[in-house]
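The other protein chains are all here in position, but one chain of the complex has been omitted.
Order of writing sets the labels: A and B. Residues in every chain begin at 1.
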Amino acid sequence: MDANAWSMLLEGAWTTLWISAVSIAIGVTAGLAIALIRLARLPVIEQLLVTYISLARATPLVTLTLFIFLTLPTFGINMDRSVAGIMALTLNTTAFNAEIWRAAFQNFSRDQREAALACGMTPTVCFRRIMLPQMVITSLPGLVNEMSFLIKGSPAIAVIGIVDLTRVTNRISAVTYEPLPPILAAAALYMAIIGCLVWTQRIAERKANRLAM
Amino acid sequence: MSEQVAVSIRRLSKSFDGTEVLRDVDLEVNSGEVVTILGSSGSGKSTLLRCINWLEVPDRGSIHIGGIRIGIDEASGRSMSMRELAKVRARTGMVFQSLNLWPHLSVLHNVTESPIHVLGKSRREAEELAMELLEKVGMAHKKDSYPYTLSGGQKQRVAIARALAMQPQVMLFDEPTSALDPELVGEVLTVIKDLSAEGYTMVIVTHEMDFARAVSDQVVFLDKGIIIERAVPETFFTRPATERVQRFLERQN
Partner (left out) sequence: MTNWEIIWEARGLFLQGFLNTLVIFALSTAAAFLIGCGVLYLLEGSRPRLRVPLRIYIDVMRMLPFLILAYLLYYGLPTFGIRLDAWWAGVGALAAYHGAYFAEILRGSRVSLPPGQVEAAYAHGFTTSRMFLRLILPQLVMQSRPLLGNQLVIALKDTAFLVIITVNELTWAANSVSATYFIPTEAFVVVIGCYWLVSIVMEVAIKQAGRFGTKRGFDNV
């Protein structure tokens, strides 16, 4: 592989990274929002959210990406490929993150909440100062794990023509007629990215376990 | 209502699922007084304590802390908002049976958290007070440690400092040594004894009879949600008036 091929590959890696990063950022926040809304158990909204989570968890990313990219224009909404890709990844990862956050809420120690209220904290202050910081620490391993899953699922956006780290290997081999080297190089780059996340997850787990003691 | 009354409980009743756990309880705790609530398990003593700062909401009756009614707004007769309730709760400090320091905060920050975020004190002021209190419970040397590194007794001593940091009018202790290994009980009881000597107002639920005898000004005995005996410790432990208390004390020895 020559320098040109490498620079194309790195460009593909960059596309994968930024699209995933945007989706993760939205997905983690939206997941928290959904978990919070579900605490209120509002009648119709609760059912809608449960259905959304169940559907999003069962729908393959490839299918979801195609669905969004092909369907929205029929409703007169035209969008950039990358926006469609981000939407698909976000819709997918939000559902998983919502479940991670919800578990953190449900497992939160009642005793600690009582201790905070007994000190005269309002529920809002208690949430902000006592619950949320701990929920972030306990959820982090799960959230990082979900980030790895998202990166592993991100090649799905290649199906609508986004040149990500996977699809770029086709581009390179179309010129070099040697498919194997770019695929192996892409595999190595993926392993580097996901390896970093796995490593982060281990550190996060150590911190979370300490909190549980 | 006199200034000397720290806690005043009038005709307090509470049931859980139809079972009455407290019935028409009256109790007055004067400033500087230590009141111990005794009773066998299920007698309602923890519930009584938890009603004082509204962690349990009673069905009937009233509770005043330093002359201010908790839970119900006197003027309108409506339930207090969470914000108003928090303000009255801040006048009490509570130490629980479970060792529930906030695990994500260091010892020092466990103690400064509420003064800063509830009372609005400056960090410097809160830390000065916290160090003073940690000194008092003998935990100043651990100020930067995290709860997971502490023993049960140490956690409970920090929890006491955390409650004191709100400068409450009354301290509530809900079986503070029940979750501890026997050899760690002493250090916690010593701290509470020191506080009583300093004139703190305290309401204590405990199973430690010798401790109750040494520390209390008034002992109250609850049976099936009713106070059946109240006396100074000397009388209570040597000449109990009811047969129920006699049997209870015999079983303790």
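The definition used in the following text is that contacts are C-beta pairs under 8 Å (C-beta built on N, C-alpha and C of every residue); 3 or more make two chains touch, one makes a residue touch a chain.
Note that the structure is a prediction, hence the values are computed from the model and not measured.
Participant: Please provide the labels of all shown chains that the missing chain touches.
Facilitator: The chain that is not shown is in contact with A.
Participant: For the chain left out of this view, which of A:L36, A:L49 or A:V62 touches it?
Facilitator: Looking across A:L36, A:L49 or A:V62, the contact with the absent chain belongs to A:V62.
Participant: By the contact criterion defined above, which parts of chain A meet the unshown chain? Give residue numbers in ascending order.
Facilitator: 54-55, 57-64, 66-67, 70-71, 74, 151-156, 158-159, 166, 169-170, 173, 178-180, 183-184, 186-187, 190-191, 194-195, 198
Assume only the chains that are shown with their structure count from here on.
Participant: In their complex, what parts of chain B are in touch with chain A?
Facilitator: Against chain A, the touching part of chain B is residues 53, 55, 82-83, 86-87, 89-94, 96, 98, 100, 102-104, 113-114, 117-119, 146, 148, 159, 162-163, 166, 172.
Participant: Can you tell me which positions in chain A touch chain B when the two form their complex?
Facilitator: Of all residues in chain A, those touching chain B are 109, 111-112, 114-123, 125, 129-130, 133-134, 137, 210-213.
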